[in-house]
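The following block contains the structure, expressed as structure tokens.
For this depiction, one protein chain was excluded, whereas all remaining protein chains were kept in their positions.
Naming follows writing order (A, B and C), and every chain is counted from residue 1.
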Amino acid sequence: MHTGEAKIRWAEQYMPVLREIRERFVKEQPLAGIVIGMALHVEAKTAVLVRTLVAGGAEVHITGCNPLSTQDDVVDALKASGVHCYAKRACTLEEYYSAIDQVLDAKPSITIDDGMDLIHRLHTGRRDILPLVLGGCEETTTGIHRLKAMAKEKKLLFPVVAVNDTPMKHFFDNVHGTGESALTAIMATTNCLIAGKQVVVAGYGYCGRGLATKARALGARVIVTEIDPRRALQAHFDGFELMTMREAAPIGELFVTTTGNLSVLTADDFALMKDGAILCNAGHFNVEIDIGWLETNADSIGRRDGIDSYSFGDRTLHVLAEGRLVNLAVPKGMGHPIEVMDLSFAVQALSTEYMAKQGRNLTPGVHEVPTAIDEQIARIKLAALGCSIDTLTEEQAEYMSSWNVGT
Amino acid sequence: MHTGEAKIRWAEQYMPVLREIRERFVKEQPLAGIVIGMALHVEAKTAVLVRTLVAGGAEVHITGCNPLSTQDDVVDALKASGVHCYAKRACTLEEYYSAIDQVLDAKPSITIDDGMDLIHRLHTGRRDILPLVLGGCEETTTGIHRLKAMAKEKKLLFPVVAVNDTPMKHFFDNVHGTGESALTAIMATTNCLIAGKQVVVAGYGYCGRGLATKARALGARVIVTEIDPRRALQAHFDGFELMTMREAAPIGELFVTTTGNLSVLTADDFALMKDGAILCNAGHFNVEIDIGWLETNADSIGRRDGIDSYSFGDRTLHVLAEGRLVNLAVPKGMGHPIEVMDLSFAVQALSTEYMAKQGRNLTPGVHEVPTAIDEQIARIKLAALGCSIDTLTEEQAEYMSSWNVGT
Amino acid sequence: MHTGEAKIRWAEQYMPVLREIRERFVKEQPLAGIVIGMALHVEAKTAVLVRTLVAGGAEVHITGCNPLSTQDDVVDALKASGVHCYAKRACTLEEYYSAIDQVLDAKPSITIDDGMDLIHRLHTGRRDILPLVLGGCEETTTGIHRLKAMAKEKKLLFPVVAVNDTPMKHFFDNVHGTGESALTAIMATTNCLIAGKQVVVAGYGYCGRGLATKARALGARVIVTEIDPRRALQAHFDGFELMTMREAAPIGELFVTTTGNLSVLTADDFALMKDGAILCNAGHFNVEIDIGWLETNADSIGRRDGIDSYSFGDRTLHVLAEGRLVNLAVPKGMGHPIEVMDLSFAVQALSTEYMAKQGRNLTPGVHEVPTAIDEQIARIKLAALGCSIDTLTEEQAEYMSSWNVGT
Partner (left out) sequence: MHTGEAKIRWAEQYMPVLREIRERFVKEQPLAGIVIGMALHVEAKTAVLVRTLVAGGAEVHITGCNPLSTQDDVVDALKASGVHCYAKRACTLEEYYSAIDQVLDAKPSITIDDGMDLIHRLHTGRRDILPLVLGGCEETTTGIHRLKAMAKEKKLLFPVVAVNDTPMKHFFDNVHGTGESALTAIMATTNCLIAGKQVVVAGYGYCGRGLATKARALGARVIVTEIDPRRALQAHFDGFELMTMREAAPIGELFVTTTGNLSVLTADDFALMKDGAILCNAGHFNVEIDIGWLETNADSIGRRDGIDSYSFGDRTLHVLAEGRLVNLAVPKGMGHPIEVMDLSFAVQALSTEYMAKQGRNLTPGVHEVPTAIDEQIARIKLAALGCSIDTLTEEQAEYMSSWNVGT
């Protein structure tokens, strides 16, 4: 079997929720006649989502959302099964945006984004297509953050469902998915031991929490940096050491950024870091570590698979995956684990269906995933796991809505 | 020193946030002339809150919110320092509500509740006082649940701040406070080992999550029961075994309920349980375990300090603290740890100040704690801990509000 | 029922291994005619061991092994059932040793010690009885340490079984028993939160490891101090911060000593500690914290149940349980959990039987518990738990003893 196809089938077997949705889609054809434009990491799990949408009747045009995350054999397999796919691993920025344009040329009525590059392009260079769009779905925290900023300025001109802002997404995808896959990518790339290591995690959102918790669970000593006092305090009570990045810089052996913000690790920090320190990013964009400064100012630079080593006198700092999403962009990276993407992409699939049916009735702006979708996915997954849970009795339901029973 | 006074001073030293608020209250007198009616667990930490309010100028009338949680020596110490206190440990239900009435007789303009008994009484038997009330503060999930049910029926006639529904409360008080103190109370009462034990936690809200996580951390195997599919799935990915209570009943060795609902453990479950099983409740009210059925149907009942043993043939089931809040109601129980109550009561103190200033401008119903209050407390606590955190640079703040920067 | 008797029955129900041994002892009477002298913590679990020995035919004379750990109602219950018991809570040192002498007056042929006080007295003040003694059993690390020192100087004149030096003892009793019960005692006494606390554990033996691991599991940040470089490194790879006590003193909020050595926390450390620091000991003797210095040098001393507060200017340091074993000696302390003592005391019971049968054939000195005893107890416990485990097939057994099969 073709390697891309084999990868897709491997993923598919651990995606029972998408499989069940696909079965229904085949019968109901809820996306019949809909053109969908996508910009997602093009790898095996995404391919299972694409095929689910196609099974529902959609015509899909897809490209990547990160220059380093595309798997070319999966691209081939998608193309072989008739999907329009424009992604290429290690493309230039020019090629990247040209592929985005190819997706838009197909005149999608629904967009699916991971980072908002498609919607951004639509609202800036390709406003001609805007009237055709029913709405969009956005996968990630960073994209939603950008969308909300856009909506605040009244610049967002169609409805978008915030796929990340649901319990089914951030508790599983962010905490467990990012946590496990980033650590795996780091360990598989560096061959370093997490146990005993002094790890610094920048940001204590869902991703940072997952990473900090799992690194400590493996035996690391973990320092957390934050800008929000309440999140900082949460890290404190969860047992982590709390510092400013300036205080942590000379102590850390492994730094992971998860803030979604830029300039988290900069020249001032680099100057304080130990020889051999390893730096990487688990946030969406490659702006958290100031790679530009390192490239410009290093005395010498060594490059191996997924590791760039910047030397300053007798100190060398190692950056993984060029500061891009470490779990996807290192050569051994495979992105989020299959099982969490089954849930996240199930939210995508059902949100796309929702947009196809309700998009016309929604106001421009950022919309939450309907709770019913989230719960439906949870129930399908529990059934696939063979887990039973309790049901409220009538007496209990009544008690929960009463206010008269006290001490 | 009097034992009650010694207990209060012990608590006070680990409550730096309340101490700092008190210093400001002494100067600013924000509660001057305000009568406050309270129904909280009357023990050392609460006394520190009471004194903080008094320091701010308030006249405080207080009683308990649970017949088994009052510490009589603390009552004495409060009275000795001029606070009007009507609580008594092990009071009858009649005495309990008579004390509630004494608090209301003082015509409070602000109420502070833990479970909504005061507000309930106000809206049912004591509607005469209603016009005098500016508003209330409610401490606990159960009370807020009741208040929202009340508000939904438009029966709640003044504004109430939901102290529990803030990150400063549920991440610390519910997860860590309930988790640690319930386990401590169970271990100190039973002398049983948690490691290796088969523990069943009913409910995976913040309290259940804290308990399940900490019990497993000590070495227990933990089963979670839930009625909400998304919470259930969260428990699954957090590594817990998921079952219905009927499936868990014959396996469990220690059962802890945290649902806030009634009839979680009933005759059908008791019938399946192992000899020696230990049952207790960490939810607010004593309705989760069907104590009535056990009292009526047991072949024989043995009672020791905090343990009632119900025998059925050759099986005996042990219930701790009569099914009341186990961390407070067993003889060795001391309630939540001091450090979490410092935060929770700081929210109470500042919410009371907020109600004194803004109550007149708020609509009847349940109101969130203003974010500024929550953040202010977090900052005081971080300062007390000697922790520094990062601050957004201008460049970062701008980036976070922009939507133009993509791949 | 009498409270002492109730306590013993409570413990008994969670001690299936001792119950099964007792059943066999009743039939086989392996201790018929043997006088046993014991110095153990006299509380409910010990009483179950005593009754097991009595059931096997022994005449038991028992006293305590720590002035603060005796439970007087258990003493009463033991006496009521005909056991010779001389222990008393809060006895003076003089009374303590007088009770030791009463045990020896009974001319025991087997001794059971927890800390070696009985054997020490026998070899110093009561050498007249030495010829009558078949041998002894020693419960704890400290006692074994002393015995080995004694044996090294050829001063130990009869065989002693080292009950602590077996997997069944140190993995369960030391790691889980000491770990959980010390933390429970600390939390139940201080009402402090472990989560977020800076804990310093002195010593990374089995007890220290249990404590450090469980404290961190509850959310503490844990510093370990050690004198052995290999143990220190183990703590490092297990994720703990490693320091000298001098470095840790100004940082710690809760100090627990588990070294078995003296002068672990001394005047030099006290001088550096934070106001409000809590100090306690989980090692056998009260020599690890220099209480004498505190008592002599404090500006003022406050005393409450289990807490002595030493003030120096504006700093106060709190010592729990007078520096004695914190899990037993605080008022709320109940000692090790029942389930671990079931195993440890099963080793005692079977080692006593072994000494009764084989003592005459053993040379003076410290002897290991025969592996067969350890394994037998493990099998009884697994059966009581309803756990099945695998058995080596013949093919596997052969493979394990072969050396010919390679790559």
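Here is the rule we go by: a contact is a pair of C-beta atoms (placed from the backbone, for glycine too) under 8 Å apart; a residue touches a chain by one contact, two chains touch by 3 or more.
A quick note: this is a predicted structure, and the numbers were derived from the prediction, not measured.
Can you work out which residue in C:150, C:282 or C:349 touches the chain that's missing from view?
Checking the options C:150, C:282 or C:349, the one contacting the hidden chain is C:150.
From the listed residues C:227, C:251 or C:272, report the one that touches the chain absent from this view.
C:227
Touching the left-out chain: which of A:79, A:304 or A:360?
With A:79, A:304 or A:360 as choices, the missing chain is touched by A:304.
Which residue among C:28, C:101, C:295 or C:375 touches the omitted chain?
C:375
Footprint of the hidden chain on subunit C, which residues?
Missing-chain contacts on subunit C: residues 65-67, 93, 96, 115-117, 120, 145-147, 149-150, 152-153, 155, 167-168, 171-172, 175-176, 225-234, 236-237, 242-245, 247, 260-263, 285, 287, 374-375, 378-379, 381-382, 385, 387-393, 395-396, 399-407.
In the full complex, which bits of subunit A touch the chain not displayed? Write them out.
1, 3, 6-7, 10-11, 13-14, 44-45, 176-177, 180-181, 184-185, 187-188, 190-197, 214, 217-219, 275-276, 302, 304, 307, 316, 332, 334-335, 337-340
Under the stated touch rule, tell me which residues of subunit B contact the chain that is not displayed.
193, 195-196, 216, 219-221, 236-241
Criterion: only the chains that are shown with their structure count from here on.
Is it true that over half of the residue numbers where subunit A touches subunit C are used by both copies, so same, or is it different?
same
Fitting the CA atoms of subunit B to subunit C, what rotation angle results, rounded to the nearest 5 degrees?
180
Which chain would you call central, comparing Cα centres to the global Cα centre?
The most central chain here turns out to be B.
Between subunit B and subunit C, what is the gap in Å from one C-alpha centre to the other?
Roughly 36 Å separates the two chain centres.
Subunit A to subunit C: how many Å between their CA centres?
Computed from C-alpha means, the inter-chain centre distance equals 51 Å.
Give me the residue numbers in subunit A that touch at least two other chains, ranges are fine.
Within subunit A, residues 236-237 contact more than one other chain.
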